[in-house]
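Here it is, the structure in full.
With one protein chain held back, the other chains of the complex are shown just where they sit.
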Amino acid sequence: MNTRENKIFQVVCHIIMILLCFFVLAPFLLLIIASFTDEQAILQNGYSYFPKQFSLTAYRYLLDQRDYIFNAIKVSFIVTLAGTFIGMCITTMLSYTLSRRDFPLRAILSFIVFFTMLFNGGLVPTYLVYTNVLHVKNTFVGLIMPGLLMNGFFVILVRTFFTTSIPEALIESARIDGAGEFLTFFRIVLPLSLPILATIGLMMGVNYWNDWLNGLYYITDPSLFSLQNLLNRMLQDVQFLQTNSNLGANAAEALSKIPTTTVRMAMAVVGAVPIMVAYPFFQKYFVKGITIGAVKG
Amino acid sequence: MKKTLLIVALILTLLTMAACGNGSSNPSGSTPVSADGEAGSGASTPDNNSGEPVTLVLAHFGGGSLPDTDIVAENLSSITEELINVRIELLPITFAAWEQQINLMVSGGEKLDLVHVMMNNFSTDVAKGKFLAIDQYMDNEAKELKEVVGDAYLSAGQIDGIQYGVPSIRDMAASYGVCFRKDLLEKYGFNADDIKTVEDLEAVYEVVSAGEPDMYMTYGQGNSISIVNQLLTSRDDLGNGFGVLLNRGQDDFNVVNWFSTDEYRGYLDMVRDWYLKGWIVADAVTNTESATTLVKGGQLFSFCTNLKPGYDKQAGLSSGYEMVTSTISPAFSTTTQVGVLSWCLPINCEYPSEAMQFMNLMYTNADVVNAFDWGVEGVHYVKVEGEDNLITYPEGVNESNTGWGLNLGWIFGNQLLSYVWEGNDPDLYVKLKEFNDTAIISKALGFQFDATNVKNEVAALQNVTAEYRLSLEYGMVDVDENLPKFLQALEDAGINKVIAEKQAQLDAWLALQ
Partner (left out) sequence: MKSSRFRKALRFAPLMVMALPGLAYLLINNYIPMAGLVVAFKNYNYAQGIWGSEWIGFKNFEYLFATKDAFVITRNTILYNVGFIVINTFVAVVVAIVLSEIAKRVFNRIYQTVILLPYLISIVIVSYLVFAFLSADVGFINKTLFPALGIDKSIAWYSEAKYWPVILNIVNLWKGFGYLTVIYLSSIVGIDKSYYEAAQLDGASKLQTIRKITIPLIVPVITMMVLLSIGRIFYSDFGLFYQVPMNSGMLYSTTNVIDTYVYRGLMQLGDIGMSAAAGLYQSLVGFILVMVSNLVVRKLSPDNALF
């Protein structure tokens, strides 16, 4: 193909992406600006990209709570890193087994995995298993294990990648050369799978970072609250108090203690920033794998 | 082969480490043992005879950060240990997580000895076997409590004559009215004491709105409780509002459909008129700010709310302006109001007798009440110079850095025994008691509706009211068009069946009185 057509195509692609970026970033910008806006200015003039009055009150409030928030960030980090690492290990290994066409139990095991995506025992039975049998209440395991460590979706995703992108001939020749399954897996399959590893690593990481349900069910010790747990409790407390009419005047008392909208926005910014900042660095780590194929003539 | 084994071993070790090692990073772990290591001795025997103090786990609402929970619990325990040989472990749980976590803890049989319950769920929770019956303790361990609370209020914690919960003592009645900005009210020549009826109110709004065209006149307390509900309530809603007794339960015992009454229609028309005149906050139903925030911002002149003594001072603190209140609908007590919050023993309570002894203290011992309400003297509060009853922050402590900012006095035992925070009327609780004692009492006080037989209908009705009620009661939609739809939807969802069931239960309850 000629270079002129190529150049036009590149320009079109860039235009599309830039427009998309605007679409994506516009609300974010509003979020950040709103967290720096004076509460009264919002009430009087509405939300705007050019507020009449800036204010740091929201962040000052958060600064007062910084011990709490720093601890929550620490918890989030530990849970995310540990959970993602362990989760990726067991997911990729299971997917590898399922991707091998010659494995006799392939169909059955695939079904077993997939079935779990459709049917769920529900909250109470799951909770009983984790607390009464495994005793994970108020432990890090309680934040890492339930629901998030591995799920059928990721298994199938990786499995599909393995089956479509790793030529069977490669594995065959490895076997003929006398390599065991583990060797094949670590030396051959994984290095070729960096794109999908980066992908599910990211998705698992985000799932862990944003999760607040495990914290809701299994944690009562405030030193184990993750960042999102903290934020969501605050937001839902507001809803709770506003909805319970028979608390009446008492609710108003309690409501006045709960942070205002701008503070909630500030908390949301704080909740999203670490991961927004961390993501490009991790991406850089895997960029080699992803872009090896992305550069085209 | 060696490499394979190595890798497998590595992975298994990692997994085992993750499973066990992480668990020890948290001191309180998952087995409920009191913070300083004293195991609840004789855990298998219900009554403790060995002389060792018994530890009770008490779960309560706890919004916001409470870093000094252990210190407060220790302080409280030192008082109770001396009195009844019991130690208390406090378990604050945020509002949002409350229902979920308590349900799970009870399902899981975890250690939980004392818990408070909100009225919404009380009868269904009892029907589901969540609580222990406490009749047997009422004349022994809880003797003083019984006297202080009184039979009338205790009846709100009974189902079928059996005692399951004890309501906390706070504002046991609700009066409804409006809270105004004092400066604006006086600017236009009005006096809060003169405003007694809705007509008086309208006259005020008429004048003030003309003078302050950019301001909203009125609102509810938040987006989910309508003006009609907060200003014009004169019915005993018998638990869930589907089938009520009119006129504060003073007349007969006919359960009626409130939404189909002429009274209701009249209110809707009035509120609609107000909305069209621009008096009500435009986004009433979805607004995320509370009324006091709007007042603070200068957007709102007044708001409708249910009242209790000292409310004007409180509202003043949150809104930054001096506020005054007018009562439109005088105080009355219903089961719902009295039983807003009751203390119960969940079925996994380990030491019911000790728990009831502690509950007794909650209602009779001022030291216990204040230790919970306010924390440790000198650390979280100090008495105001020369006052016995008023307290404030110690030097260097304020609202954002205090270690025990609970401030939910109304949940714990007998609030009348509590200290008063500076800025409020020192005689606050005296006035509160008077308020309680002089309120009109619904004749149906003590009746609890059990929804088990009409579960499906109630679920459907909740959806119907969620859809129509707020917008109608804020005047946001046309009444002629939407009220018939609402009524029809209620009928389709089975409101008549629920009313019939309620009537039957009410009649049965009356027969037992």
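Per-chain residue numbering starts at 1, and chain names A and B are given in the order in which the chains are listed.
Here is the rule we use: a contact is a pair of C-beta atoms (placed from the backbone, for glycine too) under 8 Å apart; a residue touches a chain by one contact, two chains touch by 3 or more.
Note that this is a predicted model, so its numbers are computed, not measured.
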| item | value |
| --- | --- |
| Residue among B:85, B:121 or B:407 touching the omitted chain | B:121 |
| Omitted-chain contact residue, chosen from B:254, B:398, B:438 or B:463 | B:463 |
| Contacting the left-out chain in the complete assembly, out of A:62, A:82, A:113 or A:216 | A:113 |
| Chain B residues touching the omitted chain (full complex) | 4, 8, 11, 15, 99, 103, 106-107, 120-121, 124-125, 128-130, 223-224, 240, 281-283, 285-288, 347, 451, 455-456, 458-460, 462-463, 466-471, 476-477, 489, 492-493 |
| Missing-partner contacts on chain A, residue numbers | 1, 5-6, 9-10, 13-14, 16-17, 20-21, 23-25, 27-28, 30-31, 34, 42-43, 45-49, 89-91, 93-94, 96-98, 100, 103-105, 107, 109-114, 116-122, 124-126, 128-129, 134, 145-147, 149-150, 152-153, 155-157, 160-161, 163-165, 180-182, 185, 195-196, 198-199, 202-203, 206, 209-210, 212, 228, 231-232, 235-236, 261, 264-265, 268, 271-272, 275-276, 279-280, 283-284, 287, 290-297 |
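In this text, only the chains that are shown with their structure count from here on.
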| item | value |
| --- | --- |
| Chain A to chain B touching residues, read off their complex | 39-40, 43-44, 61, 64-65, 67-68, 82, 86, 89, 123-124, 127-128, 131-132, 135-142, 144, 180-183, 186, 216-217, 220-224, 232-233, 235-258, 260-261 |
| Of all residues in chain B, those that touch chain A in their complex | 1, 3-4, 7-8, 11, 14-15, 18-19, 22-23, 25-26, 28-31, 63-67, 69, 91, 93-98, 100-101, 103-104, 107-110, 118-120, 170-171, 174, 221-225, 229-230, 288-294, 296-299, 305-308, 311, 314-315, 317-318, 336-337, 340, 400-401, 405, 407-408, 410 |
